[in-house]
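Missing here: one protein chain of the complex. Every other protein chain is in place.
Then we have chain A:
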Amino acid sequence: MDMDTLLQYQWNSMMPEFTILLTAVALSLIDLFMNKKKDRSLLIWLALAGIAAAIVFLFLQFDDGVVSILNETYRLDSFAKAFKFLMLIGTGFVLLLGVPDESTSVRGEYIYLILTALLGGMMMASSADLITLFVGLELLSLSSYVLVGIRKNNTLANEAAFKYVVNGGIATAITLFGMSYLYGLTGETNIYEIQGLMGSDVVTDNRFLAVFAFLMIVVGLSFKITAAPFHMWAPDVYQGAETPVTAFLSVVSKIAGFAIMLRLLMVPFVFAPGTREVITPDGVNYETLLVSVRPYLVLIAVLTILIGNVIALRQLNAKRLFAYSSIAHAGYLLVPLAALSELVFDAVWFYLTAYLLMNIGAFAVIHVMSAEEEVTVASFAGLFKRSPYLTIAMSIYLLSLAGIPLTAGFIGKFEIFMSALGTEPKRYLLVTAMLMGTVLSYVYYFGFFVQMYFRPSKHQTPVTISNGVTAVLAITVAGTVLLGIFPSVALTFIHDHFQFLEIFNQ
């Protein structure tokens, strides 16, 4: 590749990534040369400025068409923009949660590792090549491993980081193994090239290898989205990590996981032949691979929903409970995918938006309360007496997580139901599992209500809330309620700016 080709590329399509990269590099240098004893909160504000700039650049690209550069390895389409937008917003919230007040401090590494993790996530959303997708995945994972273990002297954090690394290693190996089959079958790493070659005779003769590759990638990536069977690390890691990191893992990392999952499962495999023969007017043919593997996706979705909700019933620690709740939500998010609905991208994106708002909000509440003690469900006792506004905010998040009307969570669930019932044949099993899961979830979400409103408190003083957290609470509450009452704002936004089906075009 000569200089001319390199200069021809539309580099400005990568501006958001460059901004984050430069901010991360600059912050690490500042951190290195800054007086050891000086407060690091300046770095958080710089990081936030970087994120704000990246969001502005992203907005400027919104109405551009599909751009593909660097030998088609980097690809900017509506799908990428939509998911990058969510990840940037989510990371902004996480950084705001980490703004220290008088009594706490923040480490420089924490800030720029979050940025590199974000960069990895953005690459996962915007790559069109197995190799760059994998590099993005690893950048996100490695940064997260360190983030989880950043409290070196905390045994829980150490244990969590260790478990995270080991499980992540297994998951990565499985994903890579699946990807290697894809390469072996087609000789290509670009997923759009692979898509074109999936109809070839070689693949048709070795259909089962394509199916194996698909399922292995699903199982490997289920680690990132905390779906069954790779969900078990979540409670331990969520509990051990600092709360803002937990929020990052349960929201931003999960959004990235869904981004890579949707692209890597839908694009290469969309025309691939499946296992069963069907007789068509032009002779014997094969049903598509996505139809063949659907029962397995359904199985994973149903198991994830049930495991998450049932085990959450027995949790006393708030962060562990939210870990299981986050597993359950991953299950709901798998429903449109398992239903192979046409609305899969819309439904997943909207639900992730709602999930981002309500889950970050809930973790923000847990974060302010963890200043006092290890947060259990019982820590919420009498919160309404102590801090009524904080309680109202938490109530709104919980109602939204439970899917009660007039909240973003309801509209999100509603859209998922519509997607699962809009396919032919209708996915009653998925809908039933989701309804059952939702009913079970009422029990543990409303357990918080009983504590907050109906129990006397041990403490009398109001909970202290830093300015950064106040900002997060205000924005997420407003977002949760507004999206619940005026969902058309977000839905029209999707409709006007994102053509998700671009993802399939070469």
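Heads up, the rule we're going with is that a residue touches a chain if its C-beta (ideal position, glycine included) is under 8 Å from a C-beta of that chain, and two chains touch if they have at least 3 such contacts; residues count from 1.
We adopt the following convention: contacts and distances are computed from a predicted model.
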{"item": "\"Sugar ABC transporter substrate-binding protein\", \"NADH-quinone oxidoreductase subunit L\", \"SAM-dependent methyltransferase\" or \"Y-family DNA polymerase\" - which is the UniProt name of the missing chain", "value": "\"NADH-quinone oxidoreductase subunit L\""}
{"item": "Contact residue for the chain not shown (choose from A:28, A:41, A:204 or A:275)", "value": "A:275"}
{"item": "Residue, one of A:233, A:269, A:322 or A:397, that touches the chain absent here", "value": "A:233"}
{"item": "Full-complex contact with the absent chain, from A:17, A:129 or A:415", "value": "A:415"}
{"item": "From A:440, A:473 or A:503, residue that would touch the chain that is not displayed", "value": "A:440"}
{"item": "Among A:406, A:429 or A:463, the residue in touch with the chain that has been omitted", "value": "A:406"}
{"item": "Residues of chain A in contact with the chain not shown", "value": "162-163, 166-167, 170-171, 174, 208, 211-212, 215-216, 218-219, 223, 228-230, 232-233, 235-236, 275-276, 292-293, 296, 299-300, 306-307, 310-311, 313-314, 342-343, 346, 388, 399, 404-406, 410-411, 415, 417-418, 421-422, 426, 431, 435, 439-440, 442-443, 446, 449-450, 453-456, 486-488, 491"}
